[in-house]
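One chain of protein is taken out of this complex; the other chains stay put.
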Amino acid sequence: MLELTLFYIASTVALFATVLAMTRTNAIHALIYLIVSLLAIAVIFFLIGAPFAAALEIVIYAGAIMVLFVFVIMMLNLGEKGDARERQLLQPHVWLGPAILSLVLLVELLYLISTVEGPASSGSVSPKSVGLALFGPYVIAVELASMLLLSGLVGSYHLGRRYLDRGL
Amino acid sequence: MVIVTLIIILLIGGIIALLSEKLSEEAPRVTALLSILVSLIYLMLQIIKPDYITVITQSSLSDPASWLMHLKLEWIPAFGISIEFALDGLSLLMVALTLILGAVAVSASWTDIKKHQGFFEANVLWTLAGVIGVFTALDLFLFFLFWEVMLIPMYFIIAIWGHENRSYAAMKFFIFTQASGLLMLVSSIALAVIYKEVNGQYSFSYFDLINLPKGYLTEYLLMSGFFVAFVVKLPGFPFHTWLPDAHTQAPTAGSVILAGILLKTGAYGLIRFAVPLFPSAANDFAPMAMALGVFGIIYGAMTAFAQTDFKRLVAYSSVSHMGFILLGVYAWNELALQGVVIQMIAHGFSSAALFMIAGSLQERLHTRDMREMSGLWKFMPKMGASAMFFIIASLGLPGFGNFIGEVLILLGLYQVSSWMAVAASLGLITGAIYSLILMQKSFYGEPNAHRGETTMLHDFRKREMLTMYTMMGALVLLGIYPQPIMDVAQTTLIGLIDAVQLGLVK
Amino acid sequence: MQDFVWLIPLMPLISAIFLMVFSSKLPPTTVGFFGTGSVGMSALLTCNLTWGYLKDPDLFTVSLWTWMKVGELSANVGFHIDGLTIVMMMIITCVGFLIHLFSCEFMEHDKSYARYFAYLNMFVSAMLILVMSDNLLLLYLGWEGVGVCSYLLVGFWYQHSSNGRAARKAFIVTRIGDTAMMLGLLILFTELGTLDIQSLVSSAQVRWQTGDFMPTLACLLLLAGAAGKSAQFPLHTWLPDAMAGPTPVSALIHAATMVTAGVYLIARMHSLFIISPHAMMVIAVMGVGTALMAAFSALVQTDIKRILAYSTISQIGYMFLALGVGAWTAAVFHLMTHAFFKALLFLGSGAIIHCLHHEHDIFKMGGLWKRMPITFASFLIGSSALAALPFTSGFFSKDLILLSAYQLEEFGPILWAGGLLGALVTALYSFRLVFVVFFGRIQTLPNKENGWRIGLPLTILCVLSLVGGYFTLPLSNLFPMETNSHPATWVEVVSIATPLFGLLVAYILFIKIPSRIPKSLTSPQENTISRFLFSGWKLDEFYDRLLVSPYVRSTSILLDEPLDKLYNTIVLVNQKLHKWLSFSQSGRMRWYMVSVAIGFIILLGIAIAIPRGLSEW
Amino acid sequence: MQDLVVPLNHVLFVSTLLFTIGMLGLMIRRNIIFILMSLEVMLNASALAFIAAGAHWGQPDGQVIFLLILSVAAAEVAVGLGLVLQIQKRFNSLDMDDANRMRG
Partner (left out) sequence: MKVIDFYSLAPILGLSVTIIVVMIQASIKRNHKLAWWISFLGVTATLWSTHLATSYPQQVTPLFLINPSGLWFSSLITVGALVTLILSTDDENTGFKVTEEYYLLLLLSTLGAVVLILASHMASLLLGMELLGISLYAMIAFPEKDPNPLEGAIKYLVLSAAASAMLLFGFALIYAATGDLSYTGIGAKLSSAGIKNPLLVVAGTSMLLASIGFKLSLAPFHMWTPDVYQGAPTPVTNFLATVSKGAMLVALSRFTIDGQLHQYPTFMLCLSVLAIISMLVGNWLALRQQQIKRLLAYSSIAHFGYLLVALVALRQLQESDEIFYSSLEAINFYLTAYIITSLAAFTVIANIGGENDPDMRSFAGLFWRKPVQASTLTVAMLSFAGIPLTAGFLGKFYLITLALNTNLWLLLITLVFGSAIAIYYYLRVIYTMLITSSSDNNYEVPLISSPMWRDALAIILMISVILLGTWPQPFIDFMRHL
């Protein structure tokens, strides 16, 4: 019962935070809402039996990736100057069409998903089993993930270096 | 092997011509002419043996080995595609016509082409090679291949050396033929697929597919694919509109090849493929096709009359003449088909000659507009007389090949459908009308006021007259003694007629 | 001799080719020598042939080679020689020779001397092929050949576009007839399986009953061809305009030979026509009608050659009348005499024109009889023969025609009366011509006297026009026996008297009281009737409105290729689509995302809407 | 106990909603920072779905994939933010509607 209640609360928080994040005009505000949303989702992870994932969500997602965003926002010194323009963009004629599309999409997806039955979790999956899987069948995937990060590194190095070269 | 050698001679000749550009201006032309003549002589040496006529009369559709030449090499066995060339009377005539008119085309472009001569002659030779392939390939895949490939050098000829509106004309030419060709490709593949359903493997061989049983609707659909492709190339009404543009914009040699040879591939295709492969559909479709033929005759003739552009007029006259061919093919009896064969050859010569004259006029006057001409006979009597000769020939005067063609077609047609014959014979009148107006507007009449006596209008030179005489001779010979030609074609035609009969009975 | 028959048409042909190819390099004398000589040789050979034939009247056929042999069609290049052929050949070669000779002088100063003779030789050759051929296809070759030569010669002076126009008209109008004739050939071949004249005729008689539909249709189509070539109503309008050509050409082609080809054709195919009484009737009526119509038109013309042209039409009308009533011999006979006297008249008019600075208007001539005695004599003789004054050649032939017509059952007398009226008018206009041109005041002075090459042909033709009526044609065993029972005497008398009466009237009108000539006979624009007659019964205008203008108008619609509009529409649709779609590539990422979402929705929509997939797992 | 467990479809509903919100953000936002945030939301929604599915089957695979998604998101954000820096410098604006030099 507690689980269920917590789930609904967390879900509501996550959704609201996300909506708020999407509608902000100030980037830092939006980011804070997004972090809230991520934390709420971490709670859901935990509730459905993925504590390892919940931890990673907080540590890496909220803690690392979002901070990257903050860095960039700070670096660009966005401040308040773009706000006025951003606010204009949130006129109904801008979002009404996409909103309808999203709504249709949502309805379609919900219709397709609504038939699903069964519990979301059949017991907790321990970090240990995840670790075993990672270094068992998924060992090559881990290696490749390192390659992926390498490519992100090289790419952002190349792009960012250029900014720094000229910018400062 | 003879055919492959022929094609290879032309291909290699093209490459040599392309390379010889660097040697001198003359070299490409000489190379081109030589390679055509070599091919022609080679063909003659291989064919003209004491018994060639008997061999020709023995060729039967059921046994390709009995043909004058037959070559079958595996090519893409995965799809039952082979390199299958065969030569019977009809093909032989067409190949010979191609080579002769090829030589004429090279001669026509002797001084016409001012830039990139090497590439030009190469394209001419490659087109010829493609056309020979079309006339001799009896594997449907191979046929389609040549059918498309001959377009490319022709496209180059129009697009590079054409006149003011060449881009449009070349594009139109290519898209019309290519788009219709796709339909033919689909049809031929469908035939192979049907063959596979019956026999367990693909085959594109003409000899395999000719007696293939198929459902009526399928047959009809497949036939329309072939029909459209060939009628576009012919060109028949209402798919002819590429022709006036292509003819008008092409350089002289291009027009000669187009009118003289390329159009004949359409007629050849109709005779060889579109009807025999689909006997009952073709039989039912014949009235439609003939109606298109009649429309083409009248429409072409009337439109020709209205033109002010010399080449356009001649182009429309081709549309009109090709209407007769369409009629003849779908009348499908020996008389009409012989008429078609003769008409093809004769039209090849007469229209080629008229395009040469148009080209010479353009070279000298820098215009094709007949309103700027008038009274040219005074300055160029030889050209005027030649023009007169070919105009008269093309309007179907007895004594020239065109007449034989038309009269045989009409005779054959009347046996099938008297009303069609009556309607078609209107073409004799309308033909006279536009032909004579052509003469009147260009060579007759008051010489243009601003064209003083001093204008540099040299008449035909010896080389040009020689070409003209050759074609005149050919036309007259065809007109008064066509029998040898008909003997050569006869067996093929009768064989095809019989095959269709057989198919109809089934 | 028989073996060399093919030389007769070949000689002029070779000469024509020779002259054509080397036209620019030959001196005029050589040209004249070859041009005339070749026809002369043909004439000699023909005479030889005739001589042999008269001695031993034996039909024969010479086959040179197989022209074409396809299926059941088999046509040879072969010549069939019988009496009719002989007569025609004699006319063609002899008259042709004389006219060539005449031309030598007449065309002397023309720049295109060689071209002229080439055409003329070609014509003679084609005409010979026409009459000699043993099958209808070869005949058609000659038939079209002469048409083309006529075209070339009418338009000989190409600088004037009016000449070109006349030539085109001549060719196209006859071509209409030719096409009908071609259809006739199609019917004959399809029905009878051959185009060989002899076997065709015999099998026609076997296969068809008198009065059948098919032979009638075939005959009518052949008749249309004949009418076109022989300038019979309604296809006669080309002939007056064809006078634009050089005068000897008019003499040879448009008087003596080509225009009578239709007569020859029908005479040649008479056995076929006999099967179809309706067609015969049409021929007769057409003949009389044309004869009258043209005669009246001739009455008001002012151009000397146009008068002769209309008279030619009229005279051929008589021949058709004769054919129509079955008087084959009379028709051919009149053909021959007409060839003599009309050639004479044309050459005479040529002589006049030659000397009068190319003046054609007869009212600008006058009083020429003293200045040009030979010409006057020839005109007088020619006109007499034309008017069928007694004992001239025309008299015999025309008389024969009228009498034969009278003897026809049912409509005979009506036809006869028509012919008679025509004869009256003929006399009237022919002597109007003579009187106006040779008598009265001199209006234009001739600038020279003609030489022997003009004089000689005129003289010979004069003689022929006079004595031609006494010839006996070797046609007796060719045509079915004609019942020549003499009709009532009054008929004969009236027939003889009518031309004389016409002469008298003409005399009164143009010599006695020239001041009171009806205005309508001198200036055709005077009143409606004369305008109507002058313009050839307004037929040209009629045809123009009915056929020519609509044709030209409809072609001008086609000029821009209306079909291209269809294809352009297809192109346009594609281009529009390209434009719209390109517009959608706005470069804005948000919009791109919208498109992705739309695609996504579509795919999900398909998945939802087609649930049958579920049952088919 | 069974009825008290979180139903799978509810989790999926949440993730679907998140996904759609992210997508909507992509469609309406013009600032590149927000666009990248929307992407994170979408990736996160997918991650949630994976975790839920993995939990549903009681397998660790869902979490393994989550780990991979994390690295993907990290790499993508790294490159994306690198680009953002460039864009700010080149266009002097983060508004993606200004970046429509190429079109047609």
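Letters A, B, C and D mark the chains as written, and numbering starts fresh at 1 in each.
The rule we apply is simple: a contact is a pair of C-beta atoms (placed from the backbone, for glycine too) under 8 Å apart; a residue touches a chain by one contact, two chains touch by 3 or more.
All of these numbers come straight from a predicted model, not from anything done at the bench.
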### Task
May I ask you to name the displayed chains that the omitted chain touches in the full complex?
A, B, C, D
### Message
In the whole complex, not just what's shown, which of B:15, B:30, B:47 or B:160 touches the removed chain?
### Response
B:160
#### Entry: Selected from B:72, B:116 or B:382 as touching the chain missing from the view
B:116
### Touching residues on subunit B - with respect to the absent chain
75-79, 115-116, 141, 144-145, 148-149, 151-152, 155-156, 159-160, 167, 170-171, 174-175, 178-179, 182-183, 185-186, 189-190, 192-193
### Query
Can you list where subunit A touches the absent chain?
108-109, 111-113, 115-118, 137-141, 143-145, 147-148, 150-152, 154-159, 162
#### Entry: Residues from subunit D at the interface with the omitted partner, ascending
8, 12, 15, 19, 22-23, 26, 32, 35-36, 39, 42-43, 45-47, 49-50, 52-54, 56-57, 59, 61-62, 64-65, 68-69, 72, 75-76, 79-80, 82-84, 86-87, 90-91, 96, 99-104
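We adopt the following convention: only the chains that are shown with their structure count from here on.
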### Task
Calculate how many whole Å lie between the centre of subunit B and the centre of subunit D, each centre taken as the average of the chain's C-alpha atoms.
65
### Query
Do you know which subunit D residues sit against two or more other chains?
23, 27-30
### Task
Find every residue in subunit C that makes contact with two or more other chains and list them.
590, 594, 597
### Task
Go through the chains and record each pair that touches.
A-C, A-D, B-C, C-D
### Interface residues, subunit D side, partner subunit C - complex
23, 26-30, 35, 96-97, 99-104
### Message
Quick check on the complex: what are the subunit A residues that touch subunit D?
### Response
1, 3-4, 7, 11, 14-15, 18-19, 21-22, 24, 27, 30-31, 34, 37-38, 41, 44-45, 47-50, 52-53, 56-57, 60-61, 64-65, 68-69, 71-73, 75-76, 78, 82, 85-86, 89-90, 94-95, 98-99, 101-102, 105-106, 109-110, 113-123, 125, 129-130, 132-134, 138, 141, 145, 148-149, 151-153, 155-160, 162-163, 166-167
## Note on the structure
Counting only contacts in the complex, subunit A reaches subunit C at residues 97-98, 101-102, 104-105, 108-109, 111-112
